[in-house]
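Have a look at the structure below, then the notes.
With one protein chain removed, the remaining protein chains of the complex are shown where they sit.
Order of writing sets the chain letters: A and B. Residues in each chain are counted from 1.
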Amino acid sequence: MSKRNRIVYAIFSVVSVFLLWEGLSRTGWIPHEVLPPFTTSLQGSFELMATEEFSRHLFASSCRWAIGFSISLILSIPIGIYMARSRRVYNFLDPILTLTYPVPKAAMIPILMLWMGAGDLSKVTVIVIGCFIPLVISAYHGAQGVETSLIWSARAMGMGERAILFRILLPASLPTIFSGVRMALAISLIVVLGSEMIARQSGLGYYLFNSLEMGLYQTTYSVLIIISGIGLLLDLIFSLIMRKVLIWS
Amino acid sequence: MTKLVVQKVSKTYKSGKEGKEVEALEGVDLEIKEGEFFSIIGPSGCGKSTLLYIIGGFIPPSNGAILVNGKGVTSPGIDRGIVFQEFALFPWKTVIQNILYGLEQRKMVKNERVKIAEKYIEMTGLRGMENLYPKELSGGMKQRVAIARTLACDPEILLMDEPFGSLDAQTRVFMQDELLRIWDETRKTVLFVTHSIEEAVHLSDRVAIFSHRPGKIKEILLIDIPRPRIREEEVSRSQYIKLINYLWKAVEREAKGFF
Partner (left out) sequence: MKKKNIFLTFKKILSRYYSVFLILLFWEMVSRSGLINPILLPPVSKIVIRFFELLVFGKLLYHTGQSMFRMWIGLGLATLVGVPLGILMARSSMLRSFLEPLLGLGFPIPKIGIYPVLIIFFGVLHSSKIVLIFIEAAFPIIMATFNGALFVEQKMIWTAESMGTKKQKVLWKIVLPLTLPHVFMGFRIGLIVSLIVVFLSEMIASAEGLGHLMMSSSRVFRSADMFVAIGMISFLGLLFDRIFLWLRRRALRWHPEAISHEEGF
């Protein structure tokens, strides 16, 4: 199927979903209060983004997310690569990772809130913890998968260990790392929203849930649209970056 | 008695991004008698497998018809069994379960099915391996299972698409003789596609030479070497040497003609 066709079909599917939403609401099949029409919600989204109050919350969420995500990237990926290179480090960390793997990182939110208060620090920490495992695992697998023959021939050519790390290992493991980052991206968004919905202090998650509690259902849908849009936008940006960097893949 | 008739079959399909039309087959005519072992040889990509798949009913011809026992066929059926080069064994089933698969489509008591399956297990030399999974079998054994499975369905024609192509040279030679032995017991009509000229001559009653793309039958040769064909004795026959040489030149000509 050609690329053009694919885009056409995609637009068709998405539009039909929106039409369904609009139709269900406008015909009264589902009452307006419960499901406002799509167009009304979309309009509300734009109006919201213009308000100062909403922008404040949006900014708060964005900062938390950005800081948390960056820290987890900087922390987890090197650890994962290190694990692949050093058997001892692997043996030390592997059982810890295997055991903490099934712990839903979301569960850490209240405990972290207990320790660090309900402010930004706890939320950033949760993001770091939440993204840690998928990033470490993908970095580990990425580095692991680099053919030893590649590294050996580099050594034979007189390349120092440091050079090998940056010029061979890192680039070769990038594809796997990138797919891990993509997954961590999705997780980080869930974690930010989730923690804000629990802490109920500020941010998009709070705003979303607050509108529910106050019965302002229209706002709920509008915020949902904005959140979905952000998720898609971030993923799109990431895919573009990935394609540019991995152009040789 | 004519078993299979191929009437002016041609096949064109669109390939590639630009939708270029590729003519794979051009007006193929063929008649195969009952109980005959018929081979098709030709250069790579000449469409011989395509013809086999059309006969099998897996892809439709653009033109022409296939008749089995005088009746037209347009879709796959139990009357035409197929054996592929890649074996296509069901990996989640054991040897005997694979063989029973075709039998399960037919109405009969379970005991009967097992008996038939065991008959073919015996015939193809698979005794003792009934409960193994395909992943535990060697190439030769896998192909035996494929053959047993297809024979158990009692087809009118056995279609074989380079069945020994993925076996090593020794196993291949061995399996050829095994196939002859099994064929001798059942005397099914066989349509055999292969790359190997020696294989075609050793096994068949008649051999068709396929032209390069678009494929059609250039020539049909009668292999008048008496059966049973014992390899050591066969290869020194002048008849054998003549046939091999002739076929080699013919195929070479076709392959060169394409370039």
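In the analysis below, contacts are C-beta pairs under 8 Å (C-beta built on N, C-alpha and C of every residue); 3 or more make two chains touch, one makes a residue touch a chain.
In this text the structure is predicted, and so the values were computed from the model without any measurement.
Considering the whole complex, which of A:81, A:109, A:146 or A:168 touches the chain not shown?
A:109
From the list B:42, B:61, B:81 or B:215, pick the residue that touches the absent chain.
Hidden-chain contact among the options goes to B:81.
Can you list where subunit B touches the absent chain?
On the side of subunit B, residues 53, 56-58, 75-78, 80-82, 84, 86, 88, 90-93, 101-102, 105-106, 133-135, 149-150, 153, 155 touch the unshown chain.
State which residues belonging to subunit A touch the missing partner chain.
1, 5-6, 9-10, 12-14, 17, 34, 92-111, 113-115, 137, 140-141, 185-186, 189-190, 193-194, 197-198, 208-209, 211-212, 217, 220-221, 223-224, 227-228, 231-232, 234-235
Please note the rule applied: only the chains that are shown with their structure count from here on.
What whole-Å value do you get for the distance between subunit A and subunit B if each is reduced to the mean of its CA atoms?
54
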